[in-house]
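Just one protein chain is left out here, and the rest sit where they should.
When the chains are written out, they are named A, B and C in that same order, and each has its own residue count from 1.
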Amino acid sequence: MPKLRNVAVVGFAQAPIVARDEHRIATEMLYEQVRAALAQCGVEREAIDYQAAGSADYLDGRPFGFVAALDVMGSWPAKADLHLEMDASFAAYYAWLRIQTGDSDTALVCGYGKTSEGEPERVLNLQLDPYYQAAIGLDPTSTAALQASAWMARTGATDRDLAALAARRRAAGARNPDAQLHDPASAEDLAQTPWAVEPLRRGYLPPVGESAVCLVLAAEGKAEKMCDRPAWIRGVDQRIELQTLGGRDLSRSAGAKLATERALAMAGLARAAEVDVVELCATTPAEECILCEAMGLDAAGARPAINPSGGPLAGNPLMMTGLIRLGEAFRQLAGRADGHGVAGARRAIAHGAQGHCLQHNVVWVLGDERRWT
Amino acid sequence: MSRQAAVVGVGQTQHASRRADVSIAGLVREAVDRALLDAGLEHRDIDAVVVGKAPDMLEGVMQPEQFLAGALGAHLKPLIRVHTAGSVGASTALAAVTHVRTGLFERVLAVAFEKQSEGNAMWALSPNLPFTQPLVAGAGGYFAPYVRAYMARTKCPPHIGPMTAVNARQNGGRNEYAHLREPMTLDDVMNSPVLWDPIRYGETCPSSDGACALVIASEEAALRGPRRPAWIRSGASYAEAMWVPGRDQVSPRAGKICAKAVYEGAGITNPWKEIDTAEIYVPFAWFEAMWLENLGFCDPGEGWKIIDRGEQRMGAHLPINPSGGVLCSNPIGASGMLRLGEAALQVMGRAGAHQVDGAKTALGHAYGGGSQYFAMWIVSNER
Amino acid sequence: MSTSGPPKEPVKYVEKQLHLPYCYVAGDYKVRYLAALKDKTILGSKCSRTGKVFVPPIVASPESFAPCDELIPVADRGVVTTFCIVNIPVIGRSIELPYVAASVALDGADISIYALIQECAPADVRMGMRVEAVWKPDGERQGSHEDIIHFRPTGEPDAPLASFMHRL
Partner (left out) sequence: MIGRFLAGLKEDKRIWGQRVAGQGVVVPPVGYSETDGSAGGDWVEVKPTGVVTAVARVHRPIPHLHPCAEPFAFVLVKLDGADTALAHVVRDHLEQLRIGSRVEAVWAPDAERHGSIRDIACFRVIS
């Protein structure tokens, strides 16, 4: 392992997730979050020397949608920059790499996009290979249902188990002011909701949501000045898998397992269960259970607390859901989670994902103390 | 933390208006296989993959790197997908360099591609933004007004663009991978239809299918490789906002900032004297003169004179785009990486029939958006 | 089982027509801008730090990073800073070729808009030419960018190059 720099999350601002913001376009939503995140850190835009963003043209419904975001990220004069056509959690990963090279000390990481303007079921069909999988009309809910069915068949899990997990996340979401779903719902109620795509019920899935997110990273030396309780990144790793649904064991997440092992090793931890809080980018209860299995966690356990924010089941703004997990981990460690705070949280795992059936996973391990001396 | 990185493998496809013989994956693998072969490596030697391409609308597949992960040998590896408009190929290569310079990765595969024949590029590049009158007709329609402004500002003669195009074709004729290789005369260009006045057909890049792949390695890994690598002396990518009052799209500030960063990083104080050849992103012939100024090879208003004097031709003082450049091959997403890869081939001494004699230091450059994104590197034959 | 493989002559293409509906939010600033067009008024937004005016209105100045919190009218006339004459068609566009797409700096605005120049031969359009908006008649304006049919020359003397070269 090469010598690494201690880098921390020092600021995080998120627009509350809503079904549709009727008043603002995506960049207008983002501008406020960039300002808010900088204000948290007590700095002006000039203090940040790198910027990275994640978004997708097809969700914007236009080519080069991300170019307009430069105008609200403070890109004047020109800033060292990279845009990733990915969930913004991967933009954070890249910004972390960039700080590791020593070329930058601080970075803005932005995620944005108005999912409500398009029809994600149709749009995300286009992520699949055009010859075999997109051509038969698969949509993200159907691929998630295929995955859920394979997992249920292997583990013996039932509809009641999915309902129970969804209900727990709904209860947690009710305590998070930025979550989209605020009304708790019992497992019984959720189990009565109609099928979205069987074996997934509508009550188990997040509705279309949108937000805008800005997170600030800073290296040791600057981080302490920008935040009284920085969330130090102790380990991170990301892995993609082959896409073909029938070419991998859909009931497991080999990528999340490997990324977790590598991130934990970097962090000097033996097991994921040694952390206090876990935020998982799981958009169905089955995905959450698959991730827990991959990471060696108990999805129903009390500690570590899993998705105390309600997680994506309480709000899933595409292209930033993963970055919000990292932001939530920061809120927990920095004592800024308020109503959904986990008492005494000192270590956290944040997970981001994109693609059908958890194709691509990034895993962060954070702590309230520096990793490297 | 200032670790060095080097290019140890370069691969590119045959570029053509339609590569009907291969799928998207086949096209990408043609470039990757050549880059790996060049580096004496196999997929298993690669620690991470960085993929770049321009708008997904060009092929009708969203985030195609997801279905291409298997084709790229990326299964269970780290991968990121970059999109920075026209500069994307170059910023993809630079993102791979970042990976290596962290010390966490020994060898990273950078891949960029476009299969423009599978969609309608003119449509995909003419965004009908909501609530706005759709007037911009493709990239040419966007950039033509700034070409006009350049001509008005410098009072240059009208043959500069055509001369640039003729020279590009001459160079492209020596590049076995180029899409357009047939020579053109000044009259051919002057008499070609005016598509977006003042830009003529003959001054315009083609629409190509193509891919490029580079293997970027750490210093130790590069020294173990079978060939002499191209050492990456510096690299930078910058972007600037669009609606800034007075923002100069003829010579954008972001381009100057980025150039300054790579020159400083490489210890270059006089680029005209210290750089032996440059591959710069010229999708419309007039941009060669514009970028020569923006990149600091001459004073403002003097770029066209370099071309008029022929100082940017093969065998002259500073050969520009010995490969023929974007004017001869333009698989959009790959075009920026081709510039950086061609610069690397020059300092490796392996550019074949379009090799610049004795090239030791080279610039690779790309730009994108409304002249907002810039990505460049300086490569050298010495550490 | 045979191992000879499938037919040697491959299927060459898989065709797909994409149909993706989108429904865009205009945003409050753009809503007010579009509504004002009905009254033959072009609104811009003014930077709270520099006082510079953006048309169409945007919520923050990309230059100063400060909010633009005031909407003010600008003139419906200005100067062609630069332009191109479009001679090739785009799928789904109905404008007759050739047409002039110009950057027009409206009087009172600090950035230029894209505008269609008509009522003169394309060859007669000049950098520096003064132009004005041609509005749809009263009662036909819908509060959309189509309320301005195009721009046309005013006949005023051209603006000198130096007066607009810094704001193409």
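Brief remarks follow.
Quick note on the criterion: a contact is a pair of C-beta atoms (placed from the backbone, for glycine too) under 8 Å apart; a residue touches a chain by one contact, two chains touch by 3 or more.
All values reported here derive from a predicted model rather than from experimental measurement.
Seen in the complete assembly, the chain not on display touches A, B, C. Which of C:Val14, C:Ala66 or C:Leu161 touches the hidden chain is settled by the complete complex: it is C:Val14.
Between the chain not shown and the residues A:Gly137, A:Gly221 or A:Gly268, the one that touches is A:Gly137. Considering A:Arg20, A:Arg45 or A:Arg122, the position touching the chain not shown turns out to be A:Arg122 (whole complex). Within chain C, the residues in touch with the undisplayed chain are 1-12, 14, 19.
For chain B, the list of residues touching the undisplayed chain reads 23, 25-26, 29, 43-44, 69-75. Taking the whole complex into account, chain A touches the unshown chain at residues 121-122, 125, 129, 131-133, 135-139, 142-143, 145-150, 153, 194-195, 197-199, 242-247, 250.
In this text, only the chains that are shown with their structure count from here on.
Counting only chains that touch, the fewest steps needed to get from chain A to chain C is 1. Ranking B-C and A-B by contacting C-beta pairs places A-B first.
Chain A and chain C have centres, each the mean of its CA atoms, that are 36 Å apart. Spacing of chain B relative to chain C, judged by their CA centroids, is 29 angstrom. Each of residues 16, 18, 24, 26, 30, 58, 62-63 in chain C touches at least two other chains. Those residues of chain A in touch with two or more other chains are numbered 58, 70-71, 75-76, 123, 126, 130-131, 134. By the touch criterion stated above, chain A contacts chain C in their complex at residues 20-25, 28, 31, 45, 58, 61, 70-72, 74-76, 114, 116-119, 122-123, 126, 130-131, 134-135. Listed in rising order, the residues of chain A touching chain B in the complex are 1-5, 56-58, 62-64, 66-68, 70-71, 73, 75-86, 90, 93-94, 97-98, 100-103, 123-124, 126-131, 133-134, 237-244, 247, 254-255, 258, 354-356, 359-360.
On the side of chain B, the complex with chain A involves touching residues 1-3, 23, 54-58, 60-63, 66-67, 69-70, 74-85, 91, 95, 98-99, 101-104, 124-125, 127-129, 236-244, 253-254, 257-258, 261, 369-370, 372-374.
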